[in-house]
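Apart from one protein chain that is not included, each protein chain of the complex appears where it belongs.
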Amino acid sequence: MSQAAELTMEKHYDPIGSRIGMWLFLFTEFLLFGGLFLLYAIYLNKYPEEFHYGSSQLDQFVGAMNTIILLTSSLTMVLAVGALQRDRRKLSIFFLVTTFTFGAAFLINKYFEWGHKIELGIYPGSQELTQHPQGEIVFYGLYYAMTGLHGLHVIIGMVIMLFLLYFLLKKSHRALSIKSNQIQNLNGKRLLLSDETGKKLWKSQEITSEVTGMDVVVKGVFTEEQLKSSEVKLENSGLYWHLVDIIWIFLFPLFYLVSM
Amino acid sequence: MSDSVAGSLAAEKNFYQEKTHKGILAWLLSTDHKRIGIMYLFSMLTFFLIAVFLGFLMRLEMLTPGETVMGAHTYNSIFTLHGVLMIFLFIIPGIPAAFGNFMLPLQIGARDVAFPRLNLLSYWFYLTGAILALLSLFTGPGPADTGWTFYAPYSLRTGTNVALAVMAAFILGFSSILTGLNFITTMHRLRAPGMSFFKMPLFCWSLYATGWIQILATPILGITLALVLMERWLGIGVFDPVKGGDPVLYQHLFWIYSHPAVYIMILPAMGILSDIIPTFARRTIFGYKAIAFSSLAIAFVGYLVWGHHMFTSGISDTSRMAFSFLTFLVAIPSAIKVFNWLATLYKGSIDVTPPFLYGISFIILFSIGGLTGLILGALATDIHVHDTYFVVAHFHYVMFGGTGFVFFAALHYWGPKMFGRMFNSKVSYIAWGFLFVGFNMLYFTMFVLGYMGMPRRYYDFLPEFHSLHVVATVGSWILIIGIIIMFVNLYRGFRYGPRATMNPWGGTTLEWKVPTPPPLENFDKIPEVKHEPYYHPRNQEERQ
Partner (left out) sequence: MVHQNEHQHTQHIVGYGTYIMVWLALLMLTALTVTVAGMNFKNFAIVIAILIAGLKSILVMNYFMHLKFEPPIFRTMVYITVFTLAIIIGLTFTDISFR
């Protein structure tokens, strides 16, 4: 195996490996919701009328709006990934901020939707809901559990986006650090900076035994490695965001459309 | 370059000598798979011993009729805790997290797992879950009394500290998922050059199958437990019959995870045995592919049979018959393994070392456990013996007699590699004698008790069961003496024993080709794999 490949292994920089890991994680999310979908299917089978009635009480317009919002946010997310693949950092940031905004819009809609229901006294354990038929109690139980868990995932996705924005906006001070044991054989020598023509620009003082370390600092740059590692992070966060979208793709017809 | 000089210097140091931090932090912050494996090992053994002690207390209560050592409520809490500790903190993470972490990268010729930091995170989750589980004992309204299964609706109503125990199990689930995810990615991406999937040791295959169960089954437990919390805190009603929920669905969801989880517990043990047998029979494994695929088959069939835990829970007749029929399918891949192990032993030059002896006990005990499992899987007989000591005996035969004994075998087999020193073999044989006799006295008696109608989870019994309960309790004492002798011997050996050589057992897989204990990044140079894993050269020269 070549030395480069071994270095790669040491750094664990393996985009395919990291994507396999991410997909495996997404499978766990998929099955987490899978358990809820199973419960939904069983209770729909058990209480068809109540589910149809419960569904008719939800606001289809808001549901459809939120579907469009999430689908569009998926588009902007994938555009952010595409932009970074083409090394267009600023465009990528723009799309990421857009995606974040769509996420927020989704949550605001959700807030008003839930708020309205809670105002009517329809929430798990409420006095009002216990008066309703059992099937409806279960319908709303599932409604709050599933959309709530989904909302939690939207929030997690948005937090991840904040981290990504930080990675994309942070200029790194690329530093090369040399420690004392490597510097000892430089005793009595000087450091010299020169330009292409060989003209001396700057000369350091003589290195004595008191010198224990040496640092080269480049201020405020976006390094290649940083962009590459951000790309992997962004891709994986994108995968997560699309999964959240896919789950909503199923939640939308199950809760908002079974009534008609 | 100075880098390569540093590299070769590092190879002379073993991983214990390479520290990134001081003191305990050298362990808690290390992303080295070997350190993480050892942390897991010691944490698990601690919980194992606590749980053994709880089991001892239960047997003590059952020695004589009536309330003696403890009352009904305490007994309920103790069997719940015994189950939670043994299942969630010992036997599910058990072999994969301790031995898998240590050995998987070594066996496939990698420097570490694919995601070392996630690996450490998984240990932290494990630790957090364990601490929460212990906290649930001493805080709030007292320890949970639901049994480790947390069945609804009782778990929704009981005033005990179910919420904290459930949260602990939820977090332990995360830990399990991360381990599985890590192992699968590692096996897909980090195999040494030349090591195709079919050249991996069979332990790796079993970890691969286990990994898929961890990934695809654990989330179902996660959501189930999350729903229990939502029920308790918010009252969403999905498992609550008063609100129109169906508590049987809780059982469905719980066993959709927990039946495959049984194979999380047993598959890695089967994998280890498939490594141990060729080593001590001094010949290659018989039916490599059959064993490899039977691991995957067990993992798959494991998803089809959960209903056999619910034959008396009121599920439909169609469902009961379907699940009973499907349950018999599990016997096929299990039997394939057993027959292949026996065929490997046939005409081998068998060396009965301690690891081999502990390992081979698996075949006997697991066969008894497995065959009684068929009795339980058969609908008609299960109706008679469900929730009796017969069931308790069955799962202790497969879990303790199977996984537990192989866990001990692995301690003897890989312990010298992990700790660099040898134990006293003679004492190991003696300990095995106590373990084997005590084990059978304790649990075989339970088969008889169960058949006669002794129900599980009762702190008291009818007078006619007395003599058998005495036999079982005395058996538990012999078993515990065996456990103590074994652990003291291992501790003394690994602490003060003679230094172990690179390959004390004549193993053929890659972990025996690195120094003992291994250096920080395992391999100075990643090996090129040419042979099948259990290649035993005929003559001495070829063996190096």
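So that you can tell them apart, the chains are marked A and B in the order they are listed, and the count of residues begins at 1 in each.
Keep in mind that, in the parts below, a contact is a pair of C-beta atoms (placed from the backbone, for glycine too) under 8 Å apart; a residue touches a chain by one contact, two chains touch by 3 or more.
Nothing here was measured: the structure is a model prediction, and the numbers come from that model.
Asks: Among B:Ile315, B:Ala335, B:Ala378 or B:Val448, exactly one should touch the missing chain; which is it?
Replies: B:Ile315
Asks: Mind listing the chain A residues that contact the chain we can't see here?
Replies: Within chain A, the residues that touch the unshown chain are 1, 5, 8, 14-16, 19-20, 23-24, 27, 30-31, 34, 37-38, 41-42, 44-46, 60, 64, 67-68, 71-72, 74-75, 77-79, 82, 85-86, 228, 231, 235, 238-239, 242-243, 245-246, 249-250, 252-254, 257-258, 260.
Asks: Need a quick check: the contact residues on chain B for the chain that isn't drawn.
Replies: On the side of chain B, residues 188-189, 193, 212, 216, 220, 248, 252, 256, 303-304, 306-307, 315-319, 322-323 touch the unshown chain.
Here is the rule we use: only the chains that are shown with their structure count from here on.
Asks: In the complex formed with chain A, which residues of chain B make contact?
Replies: My answer: residues 2, 110-112, 114-116, 118, 177, 180-182, 184-185, 188-190, 193, 215-220, 222-224, 226-227, 230, 234-238, 243-246, 249, 253, 256, 521, 526.
Asks: Spell out the part of chain A that touches chain B in their complex, as residue ranges.
Replies: Chain A residues touching chain B: 1, 6, 9-10, 12, 14, 16-18, 20-21, 24-25, 27-36, 38-39, 42-43, 46-47, 124-125, 130, 133-135, 137-138, 140-142, 144-145, 149, 182.
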